[in-house]
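Single-structure report; data block below.
All protein chains but one are shown at their positions in the complex.
Chain nomenclature is as follows: A and B, assigned in order of appearance, with residue numbering initiated at 1 for each chain independently.
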Amino acid sequence: MIEFLSGAVAMGFLVAAGFFGRFWRQTADRLFLAFAVAFVLLALNQMLAQWLGAADERIAYTYLLRVLGFVIILGAIVDKNLSQSGKKRDSKKA
Amino acid sequence: MEDAAFSDEFCRFLRAAVPSVDAAELLLLLQRESARWWSAPEAAAELAPAVVLSESDVARYFGIFQASALVAVAPDKRVQYLPGFSALEAHVQTLEQAYRERPVTLIRVIYALRDNSIQSFAAAFKLRKS
Partner (left out) sequence: MGTLNLLLTLLAVLASLTCTLLLFRAYAGNGVRLLLWSALCFVCLTGNNVLLFFDLAVFPELDLRLYRLCASLAGILFLLYGFLWEAE
(Lines give C-alpha, C1' and ligand atoms only; values in the text may rest on other atoms or scores of the structure.)
Protein backbone atom coordinates (compact mmCIF):
# COMPACT_ATOMS: atom_id res chain seq x y z
CA MET A 1 0.00 0.00 0.00
CA ILE A 2 2.76 2.39 0.98
CA GLU A 3 4.64 1.75 -2.25
CA PHE A 4 1.53 2.33 -4.30
CA LEU A 5 0.72 5.59 -2.53
CA SER A 6 4.31 6.71 -2.73
CA GLY A 7 4.46 6.10 -6.45
CA ALA A 8 1.13 7.79 -7.05
CA VAL A 9 2.18 10.85 -5.05
CA ALA A 10 5.53 11.11 -6.84
CA MET A 11 3.80 10.82 -10.19
CA GLY A 12 1.23 13.42 -9.16
CA PHE A 13 3.95 15.89 -8.16
CA LEU A 14 5.67 15.40 -11.51
CA VAL A 15 2.45 15.98 -13.44
CA ALA A 16 1.75 19.10 -11.39
CA ALA A 17 5.29 20.28 -12.14
CA GLY A 18 4.52 19.76 -15.81
CA PHE A 19 1.42 21.93 -15.55
CA PHE A 20 3.36 24.65 -13.76
CA GLY A 21 5.99 24.51 -16.47
CA ARG A 22 3.31 24.99 -19.09
CA PHE A 23 1.85 27.95 -17.21
CA TRP A 24 5.34 29.42 -17.04
CA ARG A 25 5.64 29.11 -20.80
CA GLN A 26 2.23 30.73 -21.30
CA THR A 27 2.61 33.62 -18.89
CA ALA A 28 6.40 34.11 -18.62
CA ASP A 29 5.86 34.55 -14.87
CA ARG A 30 8.85 33.33 -12.84
CA LEU A 31 6.50 32.25 -10.06
CA PHE A 32 5.35 29.28 -12.11
CA LEU A 33 8.91 28.23 -12.86
CA ALA A 34 9.61 28.24 -9.13
CA PHE A 35 6.54 26.11 -8.43
CA ALA A 36 7.55 23.70 -11.19
CA VAL A 37 11.03 23.28 -9.72
CA ALA A 38 9.61 22.95 -6.22
CA PHE A 39 7.21 20.21 -7.25
CA VAL A 40 9.98 18.33 -9.05
CA LEU A 41 11.92 18.44 -5.78
CA LEU A 42 8.89 17.16 -3.90
CA ALA A 43 8.65 14.30 -6.38
CA LEU A 44 12.36 13.54 -5.99
CA ASN A 45 11.98 13.62 -2.23
CA GLN A 46 9.14 11.14 -2.46
CA MET A 47 11.01 8.80 -4.76
CA LEU A 48 14.21 8.90 -2.74
CA ALA A 49 12.40 8.36 0.55
CA GLN A 50 10.73 5.30 -0.92
CA TRP A 51 13.93 3.99 -2.47
CA LEU A 52 16.02 4.41 0.68
CA GLY A 53 13.36 2.82 2.86
CA ALA A 54 12.10 3.71 6.30
CA ALA A 55 14.93 2.12 8.29
CA ASP A 56 17.71 4.00 6.52
CA GLU A 57 19.42 6.76 8.49
CA ARG A 58 20.00 8.81 5.36
CA ILE A 59 16.29 9.29 4.91
CA ALA A 60 16.36 12.36 7.10
CA TYR A 61 18.48 14.12 4.48
CA THR A 62 16.06 13.41 1.65
CA TYR A 63 13.58 15.67 3.40
CA LEU A 64 15.94 18.52 2.75
CA LEU A 65 14.72 18.27 -0.83
CA ARG A 66 11.18 18.89 0.34
CA VAL A 67 12.27 21.81 2.48
CA LEU A 68 14.29 23.20 -0.41
CA GLY A 69 11.22 22.97 -2.62
CA PHE A 70 9.16 24.99 -0.17
CA VAL A 71 11.97 27.49 0.35
CA ILE A 72 11.99 28.03 -3.41
CA ILE A 73 8.25 28.71 -3.26
CA LEU A 74 8.78 31.21 -0.44
CA GLY A 75 11.54 32.84 -2.45
CA ALA A 76 9.26 33.11 -5.46
CA ILE A 77 6.60 34.82 -3.36
CA VAL A 78 9.14 37.29 -2.03
CA ASP A 79 10.49 37.84 -5.55
CA LYS A 80 7.01 38.50 -6.91
CA ASN A 81 6.35 41.11 -4.28
CA LEU A 82 9.69 42.84 -4.58
CA SER A 83 9.66 43.14 -8.36
CA GLN A 84 6.09 44.29 -8.96
CA SER A 85 6.61 46.47 -12.01
CA GLY A 86 8.26 43.90 -14.23
CA LYS A 87 5.85 41.56 -15.87
CA LYS A 88 3.25 43.11 -18.12
CA ARG A 89 4.96 46.19 -19.41
CA ASP A 90 6.65 44.56 -22.37
CA SER A 91 3.48 45.09 -24.33
CA LYS A 92 4.41 48.77 -24.43
CA LYS A 93 6.74 48.36 -27.38
CA ALA A 94 5.08 48.81 -30.77
CA MET B 1 2.31 58.95 -28.12
CA GLU B 2 4.97 57.64 -25.79
CA ASP B 3 5.19 54.30 -24.08
CA ALA B 4 4.91 56.09 -20.75
CA ALA B 5 1.30 56.89 -21.61
CA PHE B 6 0.52 53.24 -20.89
CA SER B 7 1.15 53.86 -17.23
CA ASP B 8 0.27 51.49 -14.42
CA GLU B 9 -2.81 53.55 -13.54
CA PHE B 10 -4.00 53.60 -17.13
CA CYS B 11 -3.61 49.83 -17.33
CA ARG B 12 -5.49 49.47 -14.04
CA PHE B 13 -8.24 51.60 -15.54
CA LEU B 14 -8.28 49.40 -18.65
CA ARG B 15 -8.41 46.20 -16.66
CA ALA B 16 -11.30 47.47 -14.53
CA ALA B 17 -13.38 49.30 -17.12
CA VAL B 18 -12.44 48.10 -20.61
CA PRO B 19 -12.62 44.31 -20.87
CA SER B 20 -12.44 44.20 -24.65
CA VAL B 21 -11.80 46.26 -27.74
CA ASP B 22 -15.55 46.37 -28.38
CA ALA B 23 -16.02 47.87 -24.93
CA ALA B 24 -13.42 50.49 -25.82
CA GLU B 25 -15.34 51.34 -29.00
CA LEU B 26 -18.55 51.63 -27.00
CA LEU B 27 -16.98 53.83 -24.37
CA LEU B 28 -15.48 56.12 -26.99
CA LEU B 29 -18.87 56.38 -28.68
CA LEU B 30 -20.44 57.46 -25.40
CA GLN B 31 -17.68 59.99 -24.89
CA ARG B 32 -18.00 61.43 -28.40
CA GLU B 33 -21.73 61.96 -27.98
CA SER B 34 -21.62 62.85 -24.33
CA ALA B 35 -24.71 65.03 -24.39
CA ARG B 36 -26.89 62.11 -25.38
CA TRP B 37 -28.56 59.44 -23.24
CA TRP B 38 -28.08 56.05 -24.85
CA SER B 39 -30.09 52.90 -24.56
CA ALA B 40 -28.45 49.54 -25.24
CA PRO B 41 -30.23 48.92 -28.58
CA GLU B 42 -29.41 52.44 -29.78
CA ALA B 43 -25.74 52.09 -28.96
CA ALA B 44 -25.56 48.67 -30.59
CA ALA B 45 -27.21 50.04 -33.73
CA GLU B 46 -24.89 53.04 -33.81
CA LEU B 47 -21.77 50.88 -33.58
CA ALA B 48 -22.89 48.52 -36.35
CA PRO B 49 -21.73 47.44 -38.89
CA ALA B 50 -18.13 48.18 -37.88
CA VAL B 51 -18.60 46.72 -34.42
CA VAL B 52 -21.12 43.97 -33.87
CA LEU B 53 -22.44 43.76 -30.35
CA SER B 54 -25.61 42.19 -29.06
CA GLU B 55 -27.84 44.32 -26.88
CA SER B 56 -27.08 42.11 -23.89
CA ASP B 57 -23.35 42.65 -24.45
CA VAL B 58 -23.88 46.39 -24.60
CA ALA B 59 -25.97 46.24 -21.43
CA ARG B 60 -23.20 44.25 -19.74
CA TYR B 61 -20.62 46.85 -20.74
CA PHE B 62 -22.91 49.61 -19.50
CA GLY B 63 -22.92 47.81 -16.15
CA ILE B 64 -19.13 47.70 -16.10
CA PHE B 65 -18.90 51.38 -17.04
CA GLN B 66 -21.35 52.21 -14.28
CA ALA B 67 -19.31 50.23 -11.75
CA SER B 68 -16.24 52.19 -12.84
CA ALA B 69 -18.04 55.54 -12.41
CA LEU B 70 -17.84 56.37 -16.10
CA VAL B 71 -21.54 56.83 -16.84
CA ALA B 72 -24.70 58.08 -15.23
CA VAL B 73 -27.71 55.77 -15.41
CA ALA B 74 -31.28 56.96 -15.80
CA PRO B 75 -34.30 55.09 -14.40
CA ASP B 76 -35.11 53.83 -17.89
CA LYS B 77 -31.64 52.22 -18.04
CA ARG B 78 -30.26 54.76 -20.48
CA VAL B 79 -26.71 55.88 -19.85
CA GLN B 80 -24.83 59.08 -20.43
CA TYR B 81 -21.09 59.56 -20.42
CA LEU B 82 -20.26 61.17 -17.09
CA PRO B 83 -16.87 60.36 -15.56
CA GLY B 84 -16.96 60.44 -11.78
CA PHE B 85 -13.66 62.27 -11.42
CA SER B 86 -11.05 63.99 -13.53
CA ALA B 87 -8.60 61.10 -13.45
CA LEU B 88 -11.17 58.98 -15.25
CA GLU B 89 -11.72 61.72 -17.80
CA ALA B 90 -7.96 61.75 -18.41
CA HIS B 91 -7.90 57.97 -18.82
CA VAL B 92 -10.66 58.05 -21.39
CA GLN B 93 -8.79 60.73 -23.28
CA THR B 94 -5.68 58.58 -23.18
CA LEU B 95 -7.80 55.71 -24.47
CA GLU B 96 -9.06 57.85 -27.32
CA GLN B 97 -5.54 58.97 -28.19
CA ALA B 98 -4.19 55.44 -28.00
CA TYR B 99 -7.01 54.22 -30.20
CA ARG B 100 -6.07 56.82 -32.80
CA GLU B 101 -2.28 56.62 -32.63
CA ARG B 102 -1.34 53.20 -31.22
CA PRO B 103 -4.27 50.91 -31.91
CA VAL B 104 -2.21 47.74 -32.18
CA THR B 105 -0.53 48.36 -28.84
CA LEU B 106 -3.82 49.25 -27.20
CA ILE B 107 -5.48 46.08 -28.42
CA ARG B 108 -2.55 44.01 -27.25
CA VAL B 109 -2.57 45.62 -23.80
CA ILE B 110 -6.34 45.20 -23.39
CA TYR B 111 -6.16 41.51 -24.08
CA ALA B 112 -2.97 40.97 -22.07
CA LEU B 113 -4.66 42.48 -19.04
CA ARG B 114 -7.63 40.17 -19.06
CA ASP B 115 -7.21 37.92 -16.06
CA ASN B 116 -7.69 34.28 -16.65
CA SER B 117 -7.58 31.78 -13.84
CA ILE B 118 -3.87 31.07 -14.25
CA GLN B 119 -3.03 34.74 -13.96
CA SER B 120 -5.32 34.93 -10.94
CA PHE B 121 -3.23 32.16 -9.36
CA ALA B 122 -0.08 34.21 -9.84
CA ALA B 123 -1.83 37.35 -8.66
CA ALA B 124 -2.90 35.58 -5.46
CA PHE B 125 0.70 35.72 -4.26
CA LYS B 126 0.89 39.49 -4.35
CA LEU B 127 0.76 40.59 -0.77
CA ARG B 128 -0.35 44.09 -1.58
CA LYS B 129 -3.20 44.42 -4.05
CA SER B 130 -1.98 47.08 -6.46
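The working rule: a residue touches a chain if its C-beta (ideal position, glycine included) is under 8 Å from a C-beta of that chain, and two chains touch if they have at least 3 such contacts.
Keep in mind it's a predicted model, so treat the numbers as computed, not measured.
One chain is not depicted; across the entire complex it touches A, B.
Residue-level contact of chain B with the missing chain is found at 116-118, 120-121, 123-125, 127, 129.
Contact residues of chain A toward the unshown chain are 1-2, 5-6, 8-9, 12-13, 15-16, 19, 23, 46, 54, 60, 63-64, 66-67, 70-71, 73-74, 77.
By our rule, only the chains that are shown with their structure count from here on.
Each chain gets a centre from the mean of its Cα atoms; for chain A and chain B, those two points are 38 Å apart. Of all residues in chain A, those touching chain B in their complex are 23, 26-27, 29, 31-32, 76-77, 80-81, 84-85, 88-89, 91-94. Of all residues in chain B, those touching chain A in their complex are 3, 6, 8, 11, 102, 104-105, 108-109, 112-113, 118-119, 121-122, 125-128, 130.
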